[in-house]
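Below: the structure, in structure tokens.
A single protein chain has been omitted from the complex, and every remaining protein chain is retained in its original position.
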Amino acid sequence: MDPRPQPRLELRAIRKAYPAVVANDGIDLDVLPGEIHALLGENGAGKSTLMKIVYGVVQPDSGELLWEGAPVRMASPAHARELGIGMVFQHFSLFETLTVAQNVALALPGKPSLDDVARRIEAIAQRYGMPVDPRAHVHSLSIGERQRVEILRCLLQDLKLLIMDEPTSVLTPQAATALFATLRQLAADGCSILYISHKLDEIKALCHRATVLRAGRVTGACDPRQESTAAMARMMIGRDLPTCQHASSSGEGEPRLEACGLSLARSEPFGTDLRDVSFTLRAGEILGIAGISGNGQQELLAALSGERTLADDAAIRLCGRPCGRAGAAARRRAGLCFVPEERLGRAAIPSMSLADNALLTAHREGMVVNGLLRSQVIDAFTRRCIDAFDVRCGGPAAEAKSLSGGNLQKFIMGREILQRPKVLIAAQPTWGVDVGSSVFIRQALIDLRNAGTAVLVVSEELEELFEICDRLVVIAKGRLSPVRAAAETNVEEIGTWMSGLWPDAADVAEPRDRVAGHAH
Amino acid sequence: MDAITPVVIATLGAGTPLIYAALGELVTEKAGVLNLGVEGMMLVGAIVAFILVLTTGSTTVGVAGAAVAGALMALLFAFVTLTLQANQVAAGLALAIFGTGASAFIGKGYIGVALERATPAGFTLPIDIPLVGPLLQALHPLVYLSWLVFAGVSWFLARSRVGLALRAVGESPGSAHAVGYPVIRIRYLATLFGGAMAGIGGAYLSVVYAPLWLEGMVAGRGWIALALVVFATWRPARVMLGAYLFGGITIIQFFAQGAGVGVASQFMSMLPYLATIVVLILISRDATRMRLNAPVSLGKPFHPSS
Partner (left out) sequence: MWPNRGIAWQVMRISLEPRVAPSRAMRWASPLVAVALTMLLGVVLFAALGKDPLAGLHAFFIAPIDSVNGVAELLIKASPLTIIAIGLAVGFRGNVWNIGAEGQLVVGAIAAGWVALQPALAESALTLPAMIVAGALGGMAWAAIPAWLRTRFNANEILVSLMLTYVAQLLLNYLVFGPWRDPQGFNAPQSPLFPEAAMLPILIEGTRLNASVLLTLTAVAVGWVFLSRSFPGYQTRVSGLSGAAARYAGFSERRTVWVGMLAGGAAAGLAGVGEAAGTLGQLLPSLSPGYGFIAIIVAFVGRLHPVGILFAGLLMSLLYLGGDSAQISMGLPAAAAALFQGALLFFLLGTDVLVNYRVRVRRSATTASAQGAA
């Protein structure tokens, strides 16, 4: 065997504790030049904290970093970048009101002229097959294009290590394939890549080595090209991947939630307009809406939940009744419950207790009499929710922000389900949730459907949608694709549709897309 | 002198303190910091400048001292909000009240003392242009300086790299931190600049405009400056326009009284405040446009390690 080359990056016994949790506990890791190294672990395993330490965003409590053999204190992201480390965040760190060239220039040392930066962007973009217009404003770009800008911004420096945090979570399967080609070319040019993910398939397809984290510790290292996904899953969660019990749909229930030609202009400057959205959600089924984030999901959910009302009352029907003009409170009274994507700050108030958070939407469960609060009723409901949905917490008085993502999501899901909704809408129900809680939540949604509730799930995770949904539909650029039975479609077809290319869309795309100006 | 020149001179004079305060606050807000304490910083600047001019006889020393005093007030605010993470709205209100009390405390012995009327810059043009010539002669150097500050702030925000970084910090401090910018330091500097400008605006009032010291003599101009920044949708050129518009409204009352208009003086004095409200209504109606122009992170705290 060859003598081991000098690792580009070495971590020794890295430890980082937060007040509530030890995020990293004695992590060792090394990355070789030109290697694509996977950091594998489920949500909450400590991957992101570790990468923030490498990139200088967060300082470790103890442990050592070696860069090309020499100990180094990564004082700040600026320092990391000087050394040749770039990072592409899961939530991008771009400035929407600035142009691509300005965004890139902001990250470069010295004072290059914007024209010069633009020229360099175009040259690198061409070399790695990532076309992007340097003069475009970031807010006008699609999510995939923004990710390209993030990568280009790293590449414009002398890049030796690229950290990518869950990069494919915002891409269609096809775009992910293109990204992999770029990453392989980068690695072939000698750049090391640290690739963070919890998706086993893509790690098998892309990475040379993998380090597995669980609960802040390294639980294994392997060559993912040799290892089976089941074996990697065991390293990741400590047992076999659990699955949901899923009986097929009981047939045609009555329509519970209908959208008929729903159109709505964006409310945020950089939002998406909804155009002519129509679907029917029936009792006893789970309808899944797939799509890349930023294609109108936020606007559709706000319109369906009543957080934004419509001019046309008939555009939305709830249990057969027009309710487009009804607000969120009226729709809740009519039997609609909603679990939004943002848990802290929308579905729950971080600094309030679980009991107070139960009151937020469940106040119709006898918690208010003559305008005054009944604390026993609130407390009893909260306890019931905690018990029934296996919420690990310090009791009804615990603050919402003290719960882990998975436990808080189970609490919110429980609060909505215990109100016996006729329609439940759930957005990204398992985003950022650990595997055990994810399975619990998916099973809860399936059980709810079996009990006759109409369930609408909006998710970016195709695996999840295929696991629990009876029927699927895709949202792209504010419009909905045709509906398919989950059993009669596949990841490839839905993936293609996610870029807005579905059969009957092509025919009508010309006249309609004039507004958006981004027709493919 | 003709009939129009005094009106123009008075308008420019009345608008100048607003220009300083509003341009300073604009830079502060562009970095994502909402400092509601402009009124307090102006008052402290006003009394410090007044005392310094009275004792040293130098307007330059007075103005420089006011800038330092305003910046020190802003430093207090910055420490509480940026380092200690306090609520910016509450801290701004505290600064406004504290500045009112502190200026009254410092200025107790100076009420009713008058300074000599400040001498104008006396710029003379090589050729004699009607209106402009006498106008330029009559203006105080601080008016010219305000134009320089305007040019500087405009260039800084639109063209300079540091200005770009400042806007980036105001839009998304998290991203700016990730890209490697010292968010807290940039916010500190922007806040201090705002304080220094407010101090100069106050100095102009007590040293040039009045020129004397009265408790609470800023009379809401600090708050009007805050409204001006909103009115200008965070654009320097519109701050100038708005400031002179308000300057014009402020002086209407004097000319109206001179002309013997039969309305009680109190109602004329209400005009600048009522105009501020009207302007706020007109500019705020379009919520989307407001959101497009307002610095996204305005007023939100940022903690680098969270």
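Letters A and B mark the chains in the order given here, with residues in each chain numbered from 1 onward.
Keep this in mind: a contact is a pair of C-beta atoms (placed from the backbone, for glycine too) under 8 Å apart; a residue touches a chain by one contact, two chains touch by 3 or more.
Keep in mind that this is a model prediction, so the values were computed, not measured.
From the options A:69, A:327 or A:366, the residue with contact to the chain not on display is A:327. In the complete complex, the residue from B:219, B:241, B:256 or B:292 that touches the missing chain is B:219. Contact with the chain that does not appear here is found for just one residue of B:61, B:102, B:256 or B:296, B:102. The chain not shown here is touched by just one of A:349, A:439, A:483 or A:501, and that residue is A:349.
Even with one chain removed from view, chain B keeps its contact list with that chain: residues 36, 40, 76, 79-80, 83-87, 89-91, 93-95, 97-102, 104-105, 108, 161-162, 165, 179-182, 184-186, 215, 219-220, 223-224, 226-227, 230, 264, 266-267, 269-270, 273-274, 276-277, 280-281, 284-285, 287, 290, 303-306. The omitted chain makes contact with chain A at the following residues, 19-20, 59-65, 71, 73, 75-79, 81-82, 107, 109, 305-307, 327-332, 338, 340, 342, 345-352, 356, 359-361, 363, 368, 371-373, 399, 402.
Going forward, only the chains that are shown with their structure count from here on.
Measuring from the averaged C-alpha position of chain A to that of chain B gives a distance of 44 Å. Residues 55, 57-59, 76-79, 81, 87, 89, 92-98, 102, 105-107, 111, 267-269 of chain A are the ones touching chain B in the complex. Residues of chain B that touch chain A in their complex: 161, 164-165, 167-168, 171-172, 174-181, 288, 291-292, 296, 305.
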